[in-house]
Structures are given as structure tokens and as C-alpha cells.
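I'd like to ask some things about the structure below.
One protein chain is absent from this view; the other protein chains keep their places.
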Amino acid sequence: MPDLAFTPAVGDHDFTAAQRELLTLAHTLGRDKFAARAAQWDEEASFPFANYEDLRAAGLLALCVPREHGGLGADYATYMMVAAEIGRFCGTTALTYNMHICSTLWTGVLADGIPMSEAQRAEHVGRRGLHFRRVVEDGAIYAQPFSEGSAAAAGRAPFGTTARKVEGGWLVNGRKIFASLSGAADYYGVLCTEDKGDEKPDARDTLYLAVPATSEGFAISGEWNPLGMRGTVSRNLTFKDVFVSDDEQLMPRGIYWKGAQTWPAMFFTLAPTYLGLANAAYDFTVRYLRGEVPGEPPVKRRMYPTKQVAVAQMRIQLEQMRSIFLRAVLEARPEPSKDARMRLYAAQYTVMEGANDIARLAIRTCGGQSMMKHLPLERIYRDSRCGSLMLPWTAELVLDRMGREALYEPGEKDE
Amino acid sequence: MPDLAFTPAVGDHDFTAAQRELLTLAHTLGRDKFAARAAQWDEEASFPFANYEDLRAAGLLALCVPREHGGLGADYATYMMVAAEIGRFCGTTALTYNMHICSTLWTGVLADGIPMSEAQRAEHVGRRGLHFRRVVEDGAIYAQPFSEGSAAAAGRAPFGTTARKVEGGWLVNGRKIFASLSGAADYYGVLCTEDKGDEKPDARDTLYLAVPATSEGFAISGEWNPLGMRGTVSRNLTFKDVFVSDDEQLMPRGIYWKGAQTWPAMFFTLAPTYLGLANAAYDFTVRYLRGEVPGEPPVKRRMYPTKQVAVAQMRIQLEQMRSIFLRAVLEARPEPSKDARMRLYAAQYTVMEGANDIARLAIRTCGGQSMMKHLPLERIYRDSRCGSLMLPWTAELVLDRMGREALYEPGEKDE
Amino acid sequence: MPDLAFTPAVGDHDFTAAQRELLTLAHTLGRDKFAARAAQWDEEASFPFANYEDLRAAGLLALCVPREHGGLGADYATYMMVAAEIGRFCGTTALTYNMHICSTLWTGVLADGIPMSEAQRAEHVGRRGLHFRRVVEDGAIYAQPFSEGSAAAAGRAPFGTTARKVEGGWLVNGRKIFASLSGAADYYGVLCTEDKGDEKPDARDTLYLAVPATSEGFAISGEWNPLGMRGTVSRNLTFKDVFVSDDEQLMPRGIYWKGAQTWPAMFFTLAPTYLGLANAAYDFTVRYLRGEVPGEPPVKRRMYPTKQVAVAQMRIQLEQMRSIFLRAVLEARPEPSKDARMRLYAAQYTVMEGANDIARLAIRTCGGQSMMKHLPLERIYRDSRCGSLMLPWTAELVLDRMGREALYEPGEKDE
Partner (left out) sequence: MPDLAFTPAVGDHDFTAAQRELLTLAHTLGRDKFAARAAQWDEEASFPFANYEDLRAAGLLALCVPREHGGLGADYATYMMVAAEIGRFCGTTALTYNMHICSTLWTGVLADGIPMSEAQRAEHVGRRGLHFRRVVEDGAIYAQPFSEGSAAAAGRAPFGTTARKVEGGWLVNGRKIFASLSGAADYYGVLCTEDKGDEKPDARDTLYLAVPATSEGFAISGEWNPLGMRGTVSRNLTFKDVFVSDDEQLMPRGIYWKGAQTWPAMFFTLAPTYLGLANAAYDFTVRYLRGEVPGEPPVKRRMYPTKQVAVAQMRIQLEQMRSIFLRAVLEARPEPSKDARMRLYAAQYTVMEGANDIARLAIRTCGGQSMMKHLPLERIYRDSRCGSLMLPWTAELVLDRMGREALYEPGEKDE
């Protein structure tokens, strides 16, 4: 089996043939197409439609759609590697791609690992075909709005967006913020709480419904002018008595909540984008110091010891990130051991904070020119700060969670 | 003597009455005028002309012009405190203000501490009056272009911009990059090497000449679209046989070089801007977590222990920065002891890197909202990365210099 | 006024003549006497009696006894500088010296800044003469046991050691742990809670009583075999119905508690020892890399860039420590502003953690030889870890306190 012609974002590894093929595809698209366009989405804060055309043409919108549904059938680990590779060339594309892929990953591979009753399984298998078809046949894009500005996205309260059962479907009401792909997605996979009419919203009743972008009562509002990840166009969504049919239910009742308990790795899918960014910052730095950045004067700056030490430190941290990331995605499974779950949290923190550490050191090491917008480093520096802020596993919430879980076994309390 | 009504950027201290007055003036201008305008210069990458109107009206353009020349007569330490105060509200204003002030500080207080022959002293005292008059009477703005893209700005080679003596003045040729206030300054205080016709440029022959913005042969070129400090409009300057009269010589021959040896603190004047930014990031964080940012919902987030720990860490670092900064500016003098010189380098590194440390932790602590451009934190995060890149005392060059000077006494070598 | 012949632990500064003299005295004693003995106290975990002989002979046991009582009348800042100087040569001596000095500092200069009624003032002035006399005339050593293993030493509960008023004096009962100078002190200045017989111990009723080492019912127990600061011999003390006469009351009723509120700087006196250690680690590293450590081969290792960078980093951190330390001790006063109080906490954290940072980097930079016990670095590495653990201002408690005080003004609460 031929080796890869490049070192991928996760580093050299004994990849499967399928992984090598997909990594090569992602790498080539990223390098030849996405990299040059990244500045544009950033400047305009516009969605990377051109990249999605390429992803669609390459079949990558259906990366995680099971083969029997016409997709590429990539598993969790393969997706994570591919996503990291895309993140090297365009953070905004990798991050929005994640929202889309998750809607197929959760309903596909991940759902397969969630215990369901026979009836639930039958219902799920029946329904997901519709969504997979839309992706495979129509090239549909799914978004996955999550945050609401309350404690829900942190996993500490039920979502405030609600769905009430009505004849033939659901009535959705509520509001999402930081909704990536707003205005670009064909469907919004909305997490909401079933409104059972009893005023006691319960996180166990979380529903996962696809809201078509054309639905009546659905609206997008608000400004979007952030520091980084600007092409995600993460504006606000409002749902006012939006009716969606039963078929839009992406998971059976109660299964999202069970999935969140069963498959903690489902919340780790924002990380590959940032591993990609860290690689990009490191790669740029090496190329810049070697005088090999196209369009820049071929001045070598690699002979200064302080720069060499800085590059060594960047590489050490990058290898830490790659290793914990790769281990976490390879050992991801339903009901992981406590040890593996703690490692998953640690991987999230390591990648999100590490990307920012490396990006800022890269700017310092490359110097003044690297602050200019015709070079990618300043964008990476801005994008890289966003990862630690993303719910439900912000850097702070990970620290909270790890401290508590390390010191308290389930159910333990102090008087 | 009444206390200050606020804690200044350097922290509480037994200020003189004049310092208290100037700090209050700077604080008030910054808070009431500059803060609200900062987003505009940043967005447009345009020079803060409106702020300069205010500075001019308040007499602050002449802050360091000696009293006998009609200025406010502030000394080095006072200037540094005032500059930090301005930096809290607008980094770009503080940083450009520094370039302007330095032209009066170097020729004023600092020059007074540089040994000169009687003839040199007479020449200098004679000439500087012209420049002081321009500032005091005409409200002129002086820039101070430094970098050239070679090793000169790092202090390791003579400047490549040259001045050749001609009848009644000098002919200037060359190029400056990262020239803050380009297009906004009335005069450009250019550091260049005297061209003695012998092909052996020598850093001892550095000249410091004021080039009027209207000079023939002087041109501004290049894009300016950087990560941060965007209102400095630091484009390129080219000098093609630019004639300036003898009166434009800001220091006698050989004195700039002597000054650079004598007064290392003259290279520390970029730091207050960044101390101001660090204060701004900290202050915003406290206010945000207390639910007290005007225009934002009054939601309190201060009760989360991880946020409290983060604020404590930010404050610890801020106090380190304030203390080493204040000590460095209070002990600044000609011919400092080696101990004081090492401390000055350490202060530069501490403030420049610290501002970025605090800014990025502030974003992480305040969370997703703080990335949006209607709030100041994301701009501070961008501005804060620039300090460590600024010549001649970049973070890397400071490390180099300190390592060497700590381990080698002057003149020592290893075989 | 002649300059110092050395750079003191706090760095060059415009010292008073008295400070210069005392610093020279401390430096000379430390360099010529204490340094060579330090390994012995460490190995044996024995009290540095020989050093106390020297301190006594030099008058330094009475450093903070007011001049009118025959002492040297040093103020708070002067003491702190002198203590740091001693800490450069022997951590254990500086740390125990602090306990002794505090008993004269609290009852002397600090008490002068605590508001008292006229009667209290009279009582205090009357009684302290006795203790000062013991120090000045008899060369007595006072210890200051503090920790009890409860929340008291952290300032969160009343001390469990109690004193009940009886005819002509007090009956003391209880237990102290980590009691430095156990077995070496002539008097133990014990903090205890007045037992008013009503079962409601109140921190406001803290008493500060001197217990003579010869008292009946007083006993020393327990092992003392710690990582570092071994010469402090900090064993356990038990008090069983120990009677002390009224004269042994070191402060009037209620004044210790008021003092702790009024004079937060009284809890910062453990820091100079660690500033001294940091200086020692840095100094050793420079000397070692220059091949100038007496008794070691004159091999130069200073030319390696990674070593130069490490020394630069050590020096930067040392200067941060020195600057925040010096500012904190110079601005120490009763009822400091909130800004100054936060800085004091920050100084404590900065010095305690910084000493350990520098020590461990020093070992890494000097390499394998520096781990050996015939050189001081490994002892400094061990000693340096102790500072962050010392109550009431451990590194953790400082973080707690700063986070809370930064975000809550006195009296504020969240629902």
C-alpha cells in the first residue's frame, strides 16, 4: 500500500487504505482550493459556498452516510482525521462541515451504538433514510444549532427551544444563538425539549428535529461580526410555531439524551478543526523561516537560536495534541471507561488551548510581516481563539468537569 | 492632596500633583472620547484624527516639551504613566502618540542626559526650539519611522536610509517600513546613516532628521491591512533625494547613537500602550462577569469558581506587569547600572507578552459574546499580539540580549 | 553616599543609608558565615544555632525593636529587604528569623499603626517593653506558632488553642503544628482564642501570648523529616493548662484581630525568604555556566543558546518578583487601598511560585552535577517548594481570595 505523499494533520500513522484515500482527497481539496479562498470568507464573513460545491462534488457531504445509503461510510475516527485535514486550510470550512457531518454521524454510526428498543430502532432506521437521501441525492446541507444563551448548551439545563406534538408532526418554538451555517443550510437539526404541557421541562425529553430552511415561522436575525471563524455566519434563529412533520425527527424520543450519556465522543467533533489550525500555524512558521512562503522574499530566518527554540516548543505541543487526539478518536466508543472519558475531556482541552498557544507563538516567531492579512497566520491566530469558547465543552467547563469527576465517583457527595 | 478618583493603569502610587492632574486628564479623555471611537479606526484602519484634535486641544501634544518652550514639561516617568492611561482606551492612539511624543522626549529630557560637547549642546539647544515651537504653536504631529526590514532596527546594523550632507542641509534616500502615522504626521523624524561617501556605513553616524510631509521626493506607499493596531496606518515611506534643511536635524551628529547607549529606557516607550491594553482586558472582564457592561444584559457570571480563578490569574499577572513597569520608569536614567538595564529588558518582555496573555485569557473567561466586534475585547486581543513584534526590542531579541548579557560581561568572549 | 558593593536580593534601588548598612551586614554574614553552614542544618534537620549566635552578636535579633527600646528600629520595608538578603544564603535561617522578628514587628511598628483606645495603647506600650528587653538584653528568641491543622490558620475559623483568664494570667490549652523553632525558641508567641466559657469561640477574641519554653504543661512532640526548610524544626507543640502571667500578653485583647484586618502586609513576611532563594538559584546558575563555582572545574557552559534562553527566562521572572516585592513592601501601610491589597496578594503568589519556577529551571539548566548535595542548588529546589504551602496565604488561598475580592465588593452577594 503506498504511503501518503504528505504528513496529515494527525501525523503519520498506519492508516487503512480508505483513510489514506480520504485524507488525500481532503488534503488536495484543501491545498488546491480552500486555502486560497479562506481570506475571502473571513473578510466578508460569508459562508464558503464555493468550498461546499467542491465537497459536494467530491462526495464528501456524504462522508458519514452509511454505504448502504449511498454514502462513503466513514466511521468516527476517519471523519475526525479528515476534518482535521480540512482544518489546515480553512477553519471556517472545517467547522461548518462538522455541523453538517454530525447530523449524519449522530443518526448513523453513533446511533448504531446507542441502545434502543426494537420499536425505536425500527423507527430510527426508517426515518434516517430520508435525511441520508437528501444529503446523497440532493446534496443537502444540514446545520446543527446548539447554543441558546442559557445553561442548556453547557449540559446543565434542558434546552429552552420546545417542540409540542401535534397531528402529523411538531410545533417548534424558541431561539438559537451562534447558529453556524445560518442562511446556508437547507435543514437545521434543532435540539429542543418536548413540551409535554406540564411545565417541567426535562433534559431526558430532548428532541432532535430537522427544520427545513423554508419553514414558515422560521427566521434568521442578528449581526455576525466576530473575531474569528467568520465564515460560519453564526447568527440567531427564531422559531415561531414552526411546524415540521414527523419525518423530520432525526432520532426517536429520548435517544438524543441517551446518546449524550453513551457517546461522550460526540461532543469532541469540534476539535479536529483546531488541530488543523495548529498544523497550519506550525507549517507556515517552518516555511516562513526557511524562506519558502510563495510570494514572500526568500529570506531565511531559521538560523536564530530563539526561533529554533520556539519552533521546537511549537512542535512539542503539536505532537502532544496529535497524540491525545488520535488516541481519543481511535478509542472512541459507546460507554467508554472512566479513564477513556477523562482522556477525551483532556483531549478537548489540549487541542483547543493548544491551537491558540501555537498560533500566538507562530506570530511572535515569524514577526511583524506575519500580522498582515495577505498571509494566513493572523487569521489562524483569530480563528484559534474560538475553540475554547465552544459549548458544551468549553475549556472552563472541561476543567470543572474533570476536577469533579476525578475526585467524586458517580453519586458521591460531601455533607 | 486629593486622591485620584480612579485606579490608573500603573496602579495606585504616591503620584505628584502634576502626575495626578495629567493622569486625570488622560483618563477622562480616554474614557469619554477615545473609547467609543476605537472601533472605528480599527475597522477602517484609519488614523485617529479626532483623538488628536482632543489631544491637541488638551495641550497633550506638547506633554514632553519643556516648560520653557511652552510645553507641559512632563518627565519620562510621567509620560510613561500617561501613555499607559491612554492605552486603556485606544491602543492605536497610545501607540501613535508614543511616536510623536518620543520626538520631543528624545530631543528634550533624554537629550539633557546625554553627554555633549559644549558646541553640540549649543547646537542642540538652538535647533530643538524650532521643533518644539511647531508642536506647541502649530500643533504639529511628528512621526518616528524606524524599521527597514533589515537588521538595523534590531540594533545590529546601521540604518540603510542615508543622508548626505549638502549645502544648507541633507539629501535623504532610502525606505522605511511599518511607518506609523504615515499620511497623518506633519514631520517624519527619520533615523538614517550619514553617507560620508566612503561605503562604510557606521551606526555611530546615525542621524535623526525631521522630514516635512510636504517634501519633494517623499512618498507613502503600500497596503496596510494588519491584524491589530490598525489605526497606526504603518505603511512604507520612500525618500528619493529628499532635501531637508540643516534646521531639521533633531540631534547633533553622533548624538543619537550615544543616546541609544546612554539611555536604554528610550526603547521602552512602546510598552505603556500594552500595559494599558492589559488593564483594559482585565477591567472589561471584571465588569462583564459582574454584569455591568453597558448595553449588555446584566447577567452575573462571577460565581463560577473557574472564572474566579482565571480572574485571579489575570490580576496576578497584571500586578507583575504594573510593578516592573513602574519600577523601570521610576529608575530610568542615563547610564543605568547593569542590574537596572536587565530589569528594563525584563520589563519590556513582561509587559509585551503579558498583555497578550491577559487578553487571551480574558476572552476565554468572558466566553463567546466577547468575540463579537461590538465589544472591545476582540480588538484588544488583536492589538495585544503586536507588542512582542516591535523593534528594536522584540520578545525574541530581549531574550537573546538578556541571555548574553547575563552570562558575558562587556568584552568577554569564549575561544 | 557610597553605593552597595553588591546587588541585593531586591535589586538596585535608592536605599537609605541605614538600609545600605543593614543590607551590607546581612549580605556579609550570609556570604561569609551562613552559606557554608546551610548544608549542615539541612542534613541534620537541626536548628541553625550558630547563625543565631552571629545574628545576636550583630544586633540583628533586635532589628525591629524600636530604637527607644535599644533596638535597630528598622521599619517594615527595611526588615523585608534584609530578610531577603539572608534568604540568599540560608533559607532556613531566613524563615525562622522571620518568626522571631515578627514578634517584635507586630508589637512594634505594626502595632503603632493599629487603632487602639487610650487604655489599650497604654497597656500595650507598658507591656511590650518586657519583651523588647528580653530580646535586646538577653538575646531571647521568639517563635510564632500558627498552624493547627484546622481552618484557623487559613483565617477561616478561630484558633482552637484557647486561653482562659485566671488570676494574674492565663491558662493556655491546645496544640500547634508546623511550629518552627520548636526546641530552639525561648518564648513561643502563641495565637489562641479567648475561652470566655460560652462555647462560642470568636476570631475577634484572638489573643497573642508569649509562652516561655520552660512553662509547665508545655511540650514538644512529633517527627520532623520534611522535604525542605529542614532547619526550621517545625514540630508540634502541646499546651496543657499552661499558665502564663498577664505580662506575657503581647497585644491587648482584640488587637491581633484588628491588626490582621488593618495590616494585611503582616502576612507577607514569609515571602522575602523565597525571594532570597530565587536570587540564589539565579546567581548560582550564572556562576556555574561561567565556570566560576569554587571547587568545581572551570568549565564554561554559557555558550549554548538553550542555556542562554533559560537564563534570560529566569532573570525575567526574577525581576518580576523583585519589582512586585519591592513595590509591595514600600507601599505597605495600615488600611491599604483595595488596589494595594490585591497587589500584596499577587506579590505573595508571584514570589512563592516564582522561587520554585526558577529553582527547577536552574537545575535543568545546570544539569546533572547540580543535583548533587555538595552544591546548594538541590537544597534550594527543595526549600523553594515550601513557600506556596505556608498559611495563611498559600498559593491556593491567594487565588481564592483574589478571585472573590476582584469580583465582589465587601458585602456583595449573589442570590
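Think of it as A, B and C in the order they're written, each chain with its own count starting at 1.
Keep in mind that, in the parts below, contacts are C-beta pairs under 8 Å (C-beta built on N, C-alpha and C of every residue); 3 or more make two chains touch, one makes a residue touch a chain.
It should be emphasised that the depicted structure is a prediction, and the values quoted were computed from it without experimental measurement.
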Legend entry - Touching the absent chain when the full complex is considered, from A:Thr7, A:Thr28 or A:Ser150: A:Thr7
Inset, instruction - Check the options A:Lys196, A:Arg290 or A:His374 and report the residue that touches the missing chain. - result: A:Arg290
Legend entry - Residue ranges of chain B at the interface with the undisplayed chain: 305-306, 308-309
Inset, instruction - Considering the whole complex rather than only what is displayed, give the residues of chain C touching the chain that is not shown. - result: 147, 178, 223, 225-228, 304-307, 310, 356, 360, 363-365, 367-368, 371-374, 378, 381-382, 385-386, 388-391, 394-396, 399-400
Legend entry - Those residues of chain A which, in the complete complex, touch the missing chain: 7, 11-14, 286, 289-290, 300, 302-303, 305, 307-313, 315-316, 318-320, 322-324, 326-328, 331, 337, 339-340, 342-343, 345-347, 349-350, 398-404, 406-408, 414
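Definition applied: only the chains that are shown with their structure count from here on.
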Legend entry - If a chain touches chain B and chain C alike, it appears here: A
Inset, instruction - Could you report, rounded to a multiple of 5°, the rotation needed to superpose chain A's C-alpha atoms on chain B? - result: 180
Inset, instruction - Select the chain whose centre, defined as the mean of its C-alpha atoms, is least distant from the mean of all protein C-alpha atoms. - result: B
Inset, instruction - With chain centres taken as the means of their Cα atoms, state the distance from chain A to chain B in Å. - result: 41
Legend entry - Between chain A and chain C, centroid-to-centroid distance (C-alpha), Å: 52
Legend entry - Where chain B touches two or more other chains, by residue: 305, 307, 310, 399-400
